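A single protein chain has been omitted; all remaining protein chains appear in their positions.
Note that the chains take the letters A and B in the order they are written out, and that residue 1 is the start of every chain.
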Amino acid sequence: MSEQGANRNAEKGREDIHKAASHDGMDEARREFLRNIAAAGVISLGGGLTLLTMGGGEALAKKPEEPLDPKKRWGMLIDTTKCSDGCQKCVDACKQENGWEAEPNSPHDVQWIRKVNVKDPATGFMMSLPVMCQHCANPPCVDVCPTGASMQRADGIVRVNMHICIGCRYCMMACPYKARSFVHEDIPEEEKRFHAPMGKGCVTSCDFCAHRIDVGKIPACAEACPEGAMLFGDLNDPNSELSKRLREIPTYRIREDLGTDNGIRYTRLP
Amino acid sequence: MKKRFHYEYLQASVGYYTALIGMGVLALIGVAAAYYMEHHGHVVTGMTNEIVWGMPHVFAVFLIIAASGVLNVASIGTVFGKTPYKPLGRLSAVMAAAVLAGGLMILVLDLGRPDRLIVAMTKYNFKSIFAWNIYLYNGFFAVVLLYLYTQMSQDFRVRRYYTAAGTLAFLWRLILTTGTGSIFGWLVARQPYDLAVFAPMFIALSFSFGLAVFILLMVALMKGDERPLGHGLVNRMGRLLGVFVAAAAYFTVVWWLTDLYAAEHRPMVGYLFFSGNVYSWLYWLGFIGLGTIAPLFLVFSRSARSSVKPVVTASLLTVLGGISLVYFIIIGGQSYPLVLFPGKQVSSTYNDGAFYAYAPSMPEILLGLGGMAVAVAIVLVASKTLRILPTTLADADVDPHLATGEVAQMKKAA
Partner (left out) sequence: MRALSKHITAGLVAGVLGAFAVSAAVAGDVGPKVPVDRSKGECVLPGDEMRRVHMDILKHRRDATMYQGIRGGKQALEACLTCHMVKDEKTGKPVTVKSEKHFCRVCHDFAAVTVDCWQCHKSVPEEASRQAMIGPDGKMKASMIAQLKAFVHGEHGGRK
């Protein structure tokens, strides 16, 4: 996998940005690049912004211009014991970050994350938990997509490549978690967010805030949670805070019986 | 003794052109409806984030299932060597391709991005049964055209591959319908689907839908062009339709019996089949009552021996029952919520745990009818420009056994 990544890298060597991203002398090349553009008084704003925020979380050292690390698998542990019934902070943060607005129970509006209230009718026990794309290792939505638009990044993020999505909605039929929505109408320019493009006729879903992860930040929902109940990290790194926590306590995944190997785990499920 | 059949173009008549123009207008309305849907987005349809496939898919899936079944008529003559079906081979092949084209047109025009059809034709994910189906559908056209060529060629060197081409087409259509059924059968997450029986069930459905559609169009063409059509032949086809209709119903019963046995799926079976909602009615009254039991009575009735009417009515009912069942499968199946937490009550701002409502919108229905009209229009144009319709289907010409009208001999022939 990393070899493949290196090859892909080599192909793009002709472009300076990718030169800077090649694995040899990474930091030096990157600084060289920055020095050059700083000296020339040149800074591209989109790039510049992200360059400055990459100091980010400890395990999330990805720089914007680097290709993702295929050895990683991003995942999340949601401590549902801390998740209160009325709290919508993660949902609101996602709306804010990714620019979607959904009327309650609207059948047409785009939804990336929602709070689900669950009650055990036999015992009366009730709880509330956030449900979004579960970033499965074996995602049914990716299996069924005819064009490969429904895709899994090498670092485990499941998302829609809207450039080749034909809008057949088969992924929505296949997803066990109701994680996907179809964009039923034009999105006005002013409601669009630059980092979360979505448009009429394509399917969209939570992408773990790939645009944030790619610049070394954590997903907006995890950042916003006032209880710190959403722990984001690398499932493949045994030393990540997430992996350590997962070793210590029992955790569960929604519909684990389906064998989809979800990247999102919960400390308690109803 | 082998009789050589003559095939002739349809005559130019007021009736013919009225039908053709009618179909053309319906097709244009369908395309306009699709444009309206694409321009405004699917928000103007009844389709939602829960019922993601709506009325267009009901029509499209019905036509795609029927298309492979229409080809059976040719296969019965070619592969199974039944003499009375042989003169129908050309019409069967043309009609199969036409009906598939109509179905695919609906499917493609309902896409969120129909302008990206080229993407669907150039980028494939071979793990997807949808992607496989794109190959199977395109291949179906190729195989059927090849089959038609071996039937119509004047060159004996081509004609001798007739049986081989017919066998290939028959096998291809079996695989194609397996693919169509598996679109639903392989949806592991949805309780109403997720059963291997969907593939054979769709094959059985294709036998009945296809034969019914073929009988209707064949009778219309022969009567419309005032060509002789024997009661014996129609009666024989009707009896075969009876067998197919019963087989299709059998598979649907296996479906809900299997799910009923598992406690996990009992609420779903209760909701879909036995709750008295619109879907239960569509299954029991629409498919079982009108689409299965009524045709069975009609095709095996005494009057079916002396008139084509009972069989035509039975075919019409089979089509109606078939559309009811496809609606039941597609819309009903989606209306049952995904089970994220088995045995629990759930609610959310995203309609979790609710039975999803769907009301078909006018543009969706018009697009569906447009696709059907395209299928009929292709058959009409082909019958006018190609020699595919035999000059006579009188019983004495088709098969002397049929002419005697005796049940015993009919049974022997069958």
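One rule holds in what follows: contacts are C-beta pairs under 8 Å (C-beta built on N, C-alpha and C of every residue); 3 or more make two chains touch, one makes a residue touch a chain.
Just so it is clear, the model here is predicted, and its values are computed rather than measured.
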| item | value |
| --- | --- |
| Missing chain: touched chains present in the view | A |
| Options A:Val215, A:Ala229, A:Leu246 or A:Leu269, residue touching the unrepresented chain | A:Val215 |
| Hidden partner chain, touching residue among A:Gln88, A:Ser106 or A:Asn161 | A:Asn161 |
| Sole residue of A:Cys202, A:Ala229 or A:Leu269 that reaches the chain not shown, by the stated touch rule | A:Cys202 |
| Residues belonging to chain A that touch the chain removed from view | 5, 8, 12, 15-18, 21, 27, 31, 34-35, 37-38, 40-56, 62, 64-68, 151, 153-155, 161-163, 186-187, 189, 192-195, 197-202, 210-211, 213-215 |
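By our rule, only the chains that are shown with their structure count from here on.
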| item | value |
| --- | --- |
| Chain B - residues contacting chain A, complex | 38, 40-43, 48-53, 111-114, 116-117, 119-120, 123-125, 127-131, 134, 183, 186-190, 334, 338-341, 343-352, 356 |
| Sites on chain A touched by chain B in the complex | 102, 104-105, 107-109, 111, 114-122, 131, 140, 142-148, 164-170, 172-178, 180-186, 200-203, 254-255, 258, 269-270 |
